[in-house]
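Only one protein chain is missing; all other protein chains are in place.
Read from first to last, the chains carry the letters A and B; within each, the first residue is number 1.
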Amino acid sequence: MEEMVSWVPNLVGAGLIVIGAGIGLGKIGGAAMEGIARQPEAAGKIQTAMIIVAALLEGLAFGALFLGK
Amino acid sequence: MRLAPNTLHFFGIILFLFSTLSVSAQEPMAQNVNDGDRVNTNSEIDAYKNHHIKDAHDFHLYSYTNDAGERKHVGFPLPVIIWSSNGLATFMSSEFHHDTDGKVIVKQNGSSFVNLHDKIYELEAGATAVNFDAEHHPTNAALPLDFSITKSVFGILMIGLLMIFWFSGLARQYKKKQIPTGFGRILEPLVIYVRDEIAKPNIGEKKYRKFTGYLMTVFFFIWILNLFGLTPLGFNVTGQIAVTAALAIFTLVIYTFSGNKDYWMHILWMPGVPYVLRPILAIIELAGAFIIKPFSLLVRLFANITAGHIVVMSLIAITITLKNELGAFGSTSLSFVLSLFLTLIELLVAFLQAYIFTMLSALFIGMAVAEHDHDHGHDDHGHEVADAEDVRADFI
Partner (left out) sequence: MDQLLNDFSPGLFIMQTIILLVLIFLMVKFAWKPILNSLNDREEGIQNALDAAEKAKLEMANLNADNERLLNEARAERETMMKEAREIKTKMISDAKEEAQAEANKTIAHAQAAIESEKKAAISELKSTVATLSVDIAEKMVKGELSDKSKQLELVNSMLNDAKLN
């Protein structure tokens, strides 16, 4: 049980990180979808930019996760 | 159109391989349920997972227990090369007899080595057995420099040879004819894809050529290793932080040494910013260039691949963990469906991570070699108008 308790802050932190990253990724994805729907001919460029931004966000989230681990 | 049936065959074989992957990975576990002394409990599953995602000193394919109740391991040993306190020591990993708990001691060149959780420790002089502290850390042994051909190094070598074989074959084909045939037809669009979608748009039409070799090598290296990580061979090379660190440091070295005057100017003495802020910005930019960028590269690849492996293994472990609730058939089929689905996603992730690593490397290199157009880059007061690239640089 004590072992469990010592893990709780880490798990809560991980959950917060995942919530934040999820919101961010959702916004990126939603904006990209809107952009593609508005200008289907620019889909390739939008996708590339989306992947780059998502990758940056992901890097940040992973960094935080590993710092917490 | 002669290719079409061949291609179908090829994809058919791949699909078959990946569908059998999950099955073959499950079967030993399913049998283990009847076998009291193997993976059964949650902690054992955890240990199995950890063992899988870590590097190993021998190439272990599968284990079974024979009729006499003896544990047999099928695989082959790999050479161990260690720079110990008494100089270089080399022996085959088979001398440990598959022991990873530090029980078997190998004596070589006056040093004693033990294999503790797939790490080779050198015992202090005079010690005859490993002593552990309360947290199961060895107290009388140290980690020497380990240049062994471990499973990961073996995988890297294999993939390297495979890449050289494939792509030099493609290069040879061009000498004879304009359009490659056979397997070259699969490789050529990939090469063109990396060149046209990753290298050219991020580095620029003029300078991309110099860096394309590195980008292509890294792209195919990561992608093929990711894909091999999905096979039941048990590679987890791109999930080794040392490997991704080496890759990220290569990118760091390349963009640091190919950076032009503008690049360093923007890092050390940012134009268009009040003088007071410039040293602060320089510190931030230096941290960004030398720590954050490579760290995000290496952690992203490592974490994605490791997480993928852990999740696939966890889903496979459903066979055991939910056996009591769902019965043998139910848990196995549930785990089969889920892990098949996840393996398909992992196929995508394998490509995506290779793409993103290469893409970001190309982006960083492109930022380092970009030539800023100073004619229209400044407004009336001589401040630089932020263009898309600068904004992007602030993100990273």
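Everything below uses one rule, namely that a contact is a pair of C-beta atoms (placed from the backbone, for glycine too) under 8 Å apart; a residue touches a chain by one contact, two chains touch by 3 or more.
Being a predicted model, the structure only gives us computed values, none of them experimental.
Novice: Which candidate, B:Gly75, B:Gly160, B:Pro201 or B:Pro232, sits in contact with the chain we can't see?
Specialist: Reading the full complex, the residue touching the unseen chain is B:Gly160.
Novice: Taking the entire complex into account, which one of B:Phe250, B:Trp269 or B:Phe351 touches the absent chain?
Specialist: B:Phe250
Novice: Which residue, B:Ile45, B:Leu78, B:Leu170 or B:Ile365, contacts the hidden chain when the whole complex is considered?
Specialist: Residue touching the absent chain, from the options given: B:Leu170.
Novice: Residues on subunit B that touch the omitted chain in the whole complex?
Specialist: Against the left-out chain, subunit B lists 54-55, 119, 145-150, 152-153, 156-157, 160, 163-164, 167-168, 170-172, 174-175, 178, 188, 191-192, 195, 209, 212-214, 216-217, 221, 240-243, 245-247, 249-250.
Following the convention adopted for this analysis, only the chains that are shown with their structure count from here on.
Novice: Quick check: how many Å separate the C-alpha centres of subunit A and subunit B?
Specialist: Result: the chain centres lie 21 Å from each other.
Novice: Which of the residues in subunit B come into contact with subunit A in the complex?
Specialist: Residue positions touching the partner: 197, 201, 295-297, 299-300, 303-304, 352, 355-356, 359-360, 363, 392, 395-396.
Novice: Could you please specify the touching residues of subunit A with respect to subunit B in the complex?
Specialist: Against subunit B, subunit A makes touches at 48, 51-53, 55-56, 58-60, 62-63, 65-66.
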